[in-house]
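Note that one protein chain is taken out, while the other chains of the complex remain in position.
As written, the chains take the letters A and B, and residue 1 is the first residue of each chain.
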Amino acid sequence: MSTQEGGPGPLVARLREVVKTYDDEGLRVTAVNGMTFDIPRQRFAMIVGPSGSGKTTLLNLLGCIDTPSSGRIEVCGQDVAALSDNEVSDFRSRYIGFIFQNFNLIPVLSAYENVEYPLLLLGTGAAERRERTESMLESVGLTAQREHRPSQLSGGQKQRVAIARALVKGPELVLADEPTANLDSHTGAAIIELMRRVQHELAATFIFSTHDPQLISHAEETYTIRDGKLIEHRSEAA
Amino acid sequence: MRFAMRSIPVFLLLMTSFSAMAQSSAQDIVAASDKVRNPGQPFRVTSTLQEYVGGQPRDRVVLTVYAREDAATRQFKNLVRYVDPPRDRGKMVLLDGTRMWFYDPASKVSIRISAQQRLMGQASNGDVMTVNLARDYRATLAGEETVTDADRQARECWHLVLAAATEDAVYSKIDYWVERSSNRPVKGKYYSDSGRLLKIAYFRAFREELGTARPTETIIIDAVDPNQVTTLNSSDYRFETIPEAWFQREFLPRLKVE
Partner (left out) sequence: MSLLLKIASRNILRNGRRSLMTTLAIAVGASAMLLFGEYLAFMILGLQTTMVQRIGHLTVSRQGYFELGSGNPAAYGISDYREVMKLIEDDPVLKPMLNVATPNVTLFGIAGNFDVDASKTFFGSGVVPSDRERMKQWNEYGFERTAPAQAPAMTDAEPNRGVIGVGLARILGLCERLKLGDCPARSAAAAAPPVSRAVKDFTELAKGDLEATRAAPGGGLPRIDLLAATAGGAPNVVSLYVARAEPQGVKELDDSYVVMPLGLAQQLLYGRGEHKAVGIVLQLHRTGDIPAARARLAALFKAHGLDLEVHDFSELQPVYKQIIGMMGAIFSFIAAIMGVIVLFTVVNTMSMSVMERVNEIGTTRALGVRRAGIRRQFVAEGLLLGILGASAGLLAGAAIAYAVNHAGLSWTPPMQARPVPLRLLSSGMQALVIGVWLGLVALATLAALIPANRAARMQVVDALRHV
């Protein structure tokens, strides 16, 4: 599970004077306004802040699905801006997993197929694919629902599939944008429990953007941002 | 006995010469009948053609014919000028051997009448009139026959069978009856290459003209369409000096004829 360059360092991400601006209906918006900080590996990290503070944009930058307008950002030791579009896609497929607020499962695929999807992208062999997918489904407790389509699953079940999908390939970094926002508190608690467990098992780094106090209470690293700037960084001991 | 033996070769000689004489005299008869119809020198004659269809008189045309025998080819050239009906006055037809040209003074254009266009109508009769039979046909004597002429008179005739001798001969065969005593043509039957009878001609109304008794009326019956009969009356025969130029097609527009 080593990165392409630089080897396994202690940091999963480094930001240096990162700025991101974009045009919103003719208006120039600066979502990230010069952030400089590091994020250590294998931690349960949260990004918190009011709406419009740039949480989602920061998460997008960390997830390599967006590039900074200026500044430098390294994810898993890789300067993402230096990569071509295809290389970034490949990078994502290997190292980064996503969990979305709206689950974002592919509607025409079954739970099993959704979880399997990232492994197919990586070209994993059939036997290993089956093994990992089954094991992941079991980890999230959805073995019985493996043939169900997303439309046949509850919100909590869908999120569990999403988690399984995000983790099946053993990513370095998992990014989750408001993962519990669309779940009731009971289900949310179960999901949080699940994510803690697998994070531990796989020694992955989780970075959340969230309002959910339940989730925040589990944070090992907390980054408070406002108006596109890092206000506070609190680190809990393991 | 010796007389008989000596007479055999004489007899044989007489026989062969007689048949040779018969051959050549058949041709002579035809030639003689040609002379009855056609004067030897250039002449002009007025021809009146009356067409009958199913017995009913139809078109009547009066023509002035200038005829001249070509010394080299022994073939007749005719320049025909329309006199009547008035709408056709001035139009001309030039017959040069087997070729026929029509000239209209209104357009000053002469056009060739093809053989196809001479299959029916008056143009088809030209072939009966102008020919010197002795030149184009080889005659053999078929015998002596009594034939009823156009006036329902019985005539003692030579029956001659004429076969086409040149490429220009229009008919492939002609049955020709010439009166023995006078060499006057009485009747002719004209056949096509396929053996079908095309025309029947009767010659009558013999009158002294230009030194010989000539047939001033010819009756031509179309054997293919028997409803069609044409009578041709010739009058006003005159010897005339006719310039050679008159029979040239290019000369037609400049021709000033009385």
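Going forward, contacts are C-beta pairs under 8 Å (C-beta built on N, C-alpha and C of every residue); 3 or more make two chains touch, one makes a residue touch a chain.
If you're wondering where the values come from, they're calculated on a predicted model, not measured in any experiment.
Every visible chain touched by the undisplayed chain in the complete complex is listed here: A, B. When the missing chain is restored to the complex, the residue among B:160, B:178, B:198 or B:252 that touches it is B:198. For the chain missing from the display, the contacting residue among B:142, B:164 or B:255 is B:164, taking the whole complex into account.
Seen from chain A, the chain kept out of the figure touches residues 60, 63, 65-66, 85-86, 89-94, 96, 98, 100, 102, 104, 106-109, 113, 117-118, 120-121, 165. Taking the whole complex into account, chain B touches the unshown chain at residues 52, 54-57, 98, 114-116, 118-120, 124, 127, 148, 150, 152, 164, 167, 169-172, 189, 192-194, 196-198, 200, 202, 219, 221, 223-227, 229, 231.
One rule holds in what follows: only the chains that are shown with their structure count from here on.
Once the centre of each chain is set as its mean CA position, chain A and chain B turn out to be 124 Å apart.
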